[in-house]
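I am attaching a structure below and will ask some questions about it afterwards.
Every protein chain but one is kept in place in this view of the complex.
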Amino acid sequence: MELEKFELGATPLKDSAIKEGKVLTVAKKPNLKYAWDNGPAIGRYLAELKEGRIIARKCNKCRRIMIPPRMFCELCWRPTDEWVYVEDTGTVNTFSICYVNWDASRIKKGEKPHLPAVIEIDGASPGMGILHVLGEVEPEKIKIGMKVRAVWKKPEEREGSITDILYFKPVRG
Amino acid sequence: MAYQRVAIVGAGITKFVRRAQETGKELAAQASKMALESCGMTMDDIESVSLGTAPDAFDGVHMKGEYLSDGSGGWRKPYMRQFVGGGTGVFAPIHGWYHVASGMFDTCLVVCSEKMSSCHPHPQGAFKTIFDHTTEQPLNPTLIWIFALEMNRFMQTYGITKEEIALVSVKNKKNAMDHPAAQLPMEITVEDVMNSETLAWPVNRLDISPASDGAAAIVLASEHVAKRITDKPVWIDGVGWNLDTAYWATRDLYYPRYVEKAARMAYDMAGIKEPKREIEIAEPYDPFDYKELHHMEGLLLADRGEAVQMLLDGKTQRDGDRPMCPSGGALGVGNPISATGLMKIIEIFLQLRGEAGKRQVPGNPRCGLAQAWGDLMQVGTVVVMRR
Partner (left out) sequence: MRERVAIAGLGYTAFTSVSPGSSYRELTYEAAVKAYQEAGIEPKDVDSFVCTSEDMLEGYSISDEYCNDQLGAVLKPAQTIPGDFLHSLAVGVMHILTEKFDIVVVQALSKASNMKTIPDLLNFAFDPVLNRPLDVTAYAVAGLEMNRFLVEGRATREQCAAVVVKNKGNALRNPLAGYGAAITVDHVLDSEPVAEPVRMLDIAPYADGAVVMVLCSEKLAPSLTDKPVWINGIGWASDSPTIESRDWSDAVAVRLAGDMAYRMAGIACPSKEIDLAEVNDEISFKELQHLEALRLFEPGQAGKATEDGKTSLDGTLPVNVSGGGLGVGHLFECSGAQKVLELVLQLRGEAGSRQVPGAGVGLAQAWRGIPTTSAAVAILSA
């Protein structure tokens, strides 16, 4: 068989066909809501964020200090052993300069690009990073390996969320 | 009742388009019909049906596998959906493989259908909810972040430039000029890629495959049935899959360990000792241009950091020593997630049979591979095929 010998399916439609009503559509915005149980590990993680601290869990077998914290070590297959506070500083493992919003719309003129980064947190085991965003930095000055520090919301504005850290900014000097 | 050898005996595909008039069900039916016709079979000959399709959020239907079942030929059959994110398309023949290899069935119709255009304003939006609901989604991430973060880490580790990586996009979009299902066949230059809109540095618009609607299907048969149907069966000799931790930010993204593990599983089953020598042609997953290089390394088809040199030397061109994505890949043919993986399987199927038309690579290859990747940079799926 050769593909060229077949009449292939799928009829392309132009956007205009929909906009002009030549093709009818049915729209529905789903009402799907969830309230996820955090469990002890992420529950404590969020509670500590509210207090302006970052907490991790340690496995005494592989000796990894893990962030985000977890009640079991997925590699050693055993319960983790203790809570360990880690620093609110870290190192940029990788980053991006992003001009697109989550829904693929473009950022508006004059808006600053999103600066997502994987940040290896000081005090956690090497390579233990979290996803967050960078701030107070010119995009072109960001470098892999750069030291950064968390900038927190004011205590009264924190709500026990990863966004209680507004962003990470470069450590000067 | 031992392990049965499994062959691909027929294939079907729709055009990959940005927005299809057809529903997901209809696309599935079109691809299935062509697959059956290509080997002179009917639904009556099919004992089991396997569906692959990516997130329900695209179509906006809960339990999408149920919704697509009649279009996929699942009516009153043992019908089952599998789902491993972006790896689904190459997992599809694996899912079908164990249906038949187990001895439970002699035939299996494997269908992958994707209708991404239903999701508004853009299918990208559906990807926000692939991130951890508590520790990541509040940051409003987009899928492009993870690619940008991974690409940056990959470039930094080996000192690879964006210009070098752009060559993958140039190659694949050109290859797609010869693919009758292709959505984005183009002759472009590295400069075109570099000058295209920066979406999330280092990712530009032309580094990315397009969102698409489309479907693909194959027919699998046990050895004794396959030999009745065709004198050109293509054998599934090795399958492998592997899933890394969901804590993706705790891994070094420069190297896909999960792809290597999946490849080793497939090579082991196929008795392949030297993949660089024995795998003559491959379709690594290329939703973004750097991924082709990343995956070639994970597949052990290039040493770490060396895939880019093979590209620069022209070895991965269709007439090169080790053709990669001769179909045009996701970058050129289009990326209706699950259907893309199966499109890659079909390309190797056709290439090994010498039926790839203008895309045919020289040298009568006997052994090829297709691979897909997905989830949070986490899953690898690999199929080794021989004629």
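Remarks
Labels for the chains are A and B, by order of writing; each one numbers its residues from 1.
As a convention for this text, contacts are C-beta pairs under 8 Å (C-beta built on N, C-alpha and C of every residue); 3 or more make two chains touch, one makes a residue touch a chain.
Quantities reported herein were computed from a predicted structural model and do not represent experimental measurements.
Within the set B:Gly74, B:Gly89 or B:Pro284, the residue that contacts the chain not displayed is B:Gly74.
Of the listed positions A:Thr11, A:Asn38 or A:Thr163, the one in contact with the omitted chain in the full complex is A:Asn38. Which of B:Asp56, B:Glu278, B:Glu306 or B:Glu355 touches the hidden chain is settled by the complete complex: it is B:Asp56.
Not every partner is drawn; the one left out touches chain B at residues 1-3, 54-57, 59-70, 74-85, 91, 95, 98-99, 101-104, 118, 126-130, 132-133, 240-247, 257-258, 261-262, 265, 269, 374-376, 378-379.
Against the chain not shown here, chain A presents residues 26, 28, 30-42, 70-72, 74-75, 77.
In the analysis below, only the chains that are shown with their structure count from here on.
Taking the mean of the C-alpha atoms as each chain's centre, chain A and chain B sit 26 Å apart. Those residues of chain B that touch chain A in the shared complex are 10-22, 26-27, 30-31, 34, 38-39, 60, 120-125, 128, 131, 133-136, 138-142, 144-145, 148-150, 152-153, 156, 179-181, 197-203, 213-215, 245, 247, 249-253, 350, 353, 355-358. Every residue of chain A that touches chain B in the complex is listed here, in rising order: 1-4, 6, 8-15, 18, 23, 27-28, 30, 34, 36, 38, 42, 45-46, 66-68, 70, 74, 93-105, 114, 116-118, 127-133, 139, 144, 161-163.
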